[in-house]
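Just below is one structure, and these are the notes that go with it.
One protein chain is absent from this view; the other protein chains keep their places.
Entry: chain A
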Amino acid sequence: MRIFDPHIHMTSRTTDDYRAMHAAGVRAVVEPSFWLGQPRTSPASFYDYFDSLLGWEPFRASQYGIAHHCTLALNPKEANDPRCTPVLDELPRYLVKDNVVAVGEIGYDSMTPAEDTALATQLELAAEHELPAMVHTPHRDKLAGLRRTLDVVRESPLAIDRVLVDHLNETTVQEAKNSGCWLGFSVYPDTKMDEDRMVAVLERYGPEKVLVNSAADWGKSDPLKTRKVGDAMLKAGFAEDDVDRVLWRNPVAFYGLSGRLALDLEEPAATHEGNSILRGGE
C-alpha cells in the first residue's frame, strides 16, 4: 500500500515516527504551516519555521525515504495577532519556492474580521502564484464556518476546484461536496474522524476528490492513521484500487495542481551507520 499523507506536522514528530511511517507504506507527506502549542509573537518566528519546512524537515524525511513538501501561510489563529500579520507581506517571497505546493493552512478559527482579511488575502496570493489552497475548517461552530469559508472562496479569484477543505466530517461533507472543492478528512485517536466513520463516509459519498490525513502534530494524534484507514477500507470490502485512489492518487492530483510536486524520491543518502541525523558525539 503506497500512502501520501496530505496533512501532517512532522516538525512535531520524532524520527521513530518517520521510520514507522515508511514501514507502513508512507512515501510522501505534505506539511502545512500552522500554529504551535505556544503562540508566536513576531514574524521572524514564522520565517525560521518556513525555512525549516523548506530545509531541515525535507532533509529529515529524505533520510527515511519519504518525499516532503509543504504549504505555507499565516494561520487563522495567529492572523488575529497584529504582531504576526506582517508575515503576509513576506509570504510572496516564500510562495515561489519549489517545495511549496499550496497556500495553507488558511481558513477560520474564531471567525473574526481579522481572519476574514487573512483568508481573502491569501486566497488571492494563491491565485497569483498559481497554487491551490488548503483550507482548515474550524473546530468550533464547524458548519457555519464551512459555509462562510465557501462564501469567501466563491468571492475570491481562486477556482473552487483548486481548494481543499479540510477537517470535514459527517455534518459538513455534503455541503462541501456540493461546492466542487476537494474533501479532506483528518483521522484522530479521539477527536475529528475515526477509521470506521471514515469508511462509512466513503461508502456513502464515494472516493472522488477525497483525501485522508492523520493531521498528526503535537497533540494526541497518530501518524499511522492513514494506513489504518486503508486497512479499514479493505476490511470493509473496498478494492485496492479505491484505497490507492484515496491514499495516493487523490493527494497527488490535488497538490499536483501546483506543478511543483516532485515524487521521484532518490534512495536515502548514504548514511553513517544507518543514521545521518547525527548531532555529533553519536
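The rule is simple: a contact is a pair of C-beta atoms (placed from the backbone, for glycine too) under 8 Å apart; a residue touches a chain by one contact, two chains touch by 3 or more; residues count from 1.
Here is the rule we use: contacts and distances are computed from a predicted model.
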Q: Among "Binding-protein-dependent transport systems inner membrane component", "Sugar phosphate isomerase", "ABC-type quaternary amine transporter" or "GntR family transcriptional regulator", go ahead and choose the protein name stored in UniProt for the chain not displayed.
A: "Sugar phosphate isomerase"
**Q.** Options A:D16, A:D89 or A:E155, residue touching the unrepresented chain
**A.** A:D89
Q) From the list A:G55, A:P189, A:G206 or A:G219, which touches the chain that is not on show? A) A:G55
**Q.** Hidden partner interface residues of chain A, rising order
**A.** 47, 51, 54-56, 58-59, 89, 92-94, 96-99, 259-260, 262, 264, 269-273, 276-282
